[in-house]
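Left out: one protein chain. Kept in place: all the others.
What follows is subunit A.
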Amino acid sequence: MRRLLGHLHPHAQSLFASLPRKPSIATKLPFLLSRRLLSDAASPPAPSLPPPPPPSADVTNTELKKRLETYYGVDEEAELPSVAKAVLERNLTGAHSETDDDLIEELRSKPLPEVHDRDFESDFEEMHDTDEELNDLYNTREYVEKKIKSDEFFNMDDTKWDAMIKEATDKGHLTNMKECEEILEDMLYWDKLLPDEIKQKVETKFNELGDMCERGEMEPEQAYEMFKEFEDKMVAECTELIESKMPTDADELTESGGKKVELDDLPGEGPVLRWESRIVFVPSGDAYHPKNRKVKLSVTVKELGLSRHAFRRLREVVGKRYNSGKDELTIISERFEHREENRKDCLRTLYTLIKDAMKADKLVEDARNSYVKGRLKANPQFMERLKRKTDKLMAAA
């Protein structure tokens, strides 16, 4: 009897721990116990199998295959959640762990129904485009030449360019090029369209109206309307100025004649900057060359209009970059990867040098003042006289 009870006790504990708590267990348990008691009387005790799980949570092989066929049949992936759910349920139950391997092998050996070889091949051909096969490799140069010459824009010369322009003009692509160039030039020099007088007038008016708005003497809308009227007046004045300037230009043209044809005359005022850059085209392809990044900038120092002290300071700072024979300052930059960035760097360096040189005047004045003060302080007669004068002033006050 003790052996029987010992056997029953651990089995009962394991059953209680593993099985989920459901009301159906109460009905099954006494039946199980009663069966064990009966069997114990007749034969030795046999290991008991766990009770089967509820059938609602199980998915059979047939149903899984049906869902898979439905998933393959539908083009979109609308049936994928049901298939995933079925797989998860089968894994959770664990009842089909033995048959799942066979099922996986069976499905793997079966080919997928929706794959077309032709589509795959055509995709491959579209993705990867290879050159034609060359029968004679000895004449690769001729082959490359022929390939390059087939390009429409290769070896551009005057006749080809003129033909292209003529074709574009006939088709109507190029019309009013002069007007287009003028517009582009105006856009490029937008800050020089108006004369300085007009700019100053507009600026003063704008500031005046802004101040009145800030002080609360006028409403912003009213100020805006007044500014609009002022702008119209300025536009009219500008047109009058332009009309008045035209005949004078004509007179100048008639008077001077051919004197204005100076190729070296650059527009605007200010020192002349001489730029130099180098571009290397490698024999094959568009490979990058380190010379492409170097930029050289030269400027005549006399044109900068520096004072004597500023000039000396500049000369000390730049050192060998200044050529006294030509009075030329040369700045070279190859710091950045791109040529345009190096050009900006050269210009930035030049601006910095000029600003630094302009500080020399103030420095010289400060140095001279401090020197004079030092000399005066060191003079005892001056200090005594200063002290007496100070005492006299103090006594008077």
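Everything below uses one rule, namely that contacts are C-beta pairs under 8 Å (C-beta built on N, C-alpha and C of every residue); 3 or more make two chains touch, one makes a residue touch a chain; residues count from 1.
What we mean here is this: contacts and distances are computed from a predicted model.
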Chain not present in the shown complex, as UniProt names it (candidates "Ribosomal protein S10", "Cytochrome c oxidase subunit 2", "GPI ethanolamine phosphate transferase 3, catalytic subunit" or "Exosome complex component RRP46"): "Ribosomal protein S10"
Touching residue (missing chain; options A:Gly268, A:Gly325 or A:Pro380): A:Gly268
Residue of A:Ile104, A:Val144 or A:Met383 touching the missing chain in the full complex: A:Val144
Identified contact with the non-displayed chain, of A:Ile279, A:Ala378 or A:Ala397: A:Ile279
Contact footprint on subunit A, counting only the chain that is left out: 141, 144-145, 148, 153-157, 263-264, 266-284, 291, 299, 304-305, 350-351, 354-355, 358
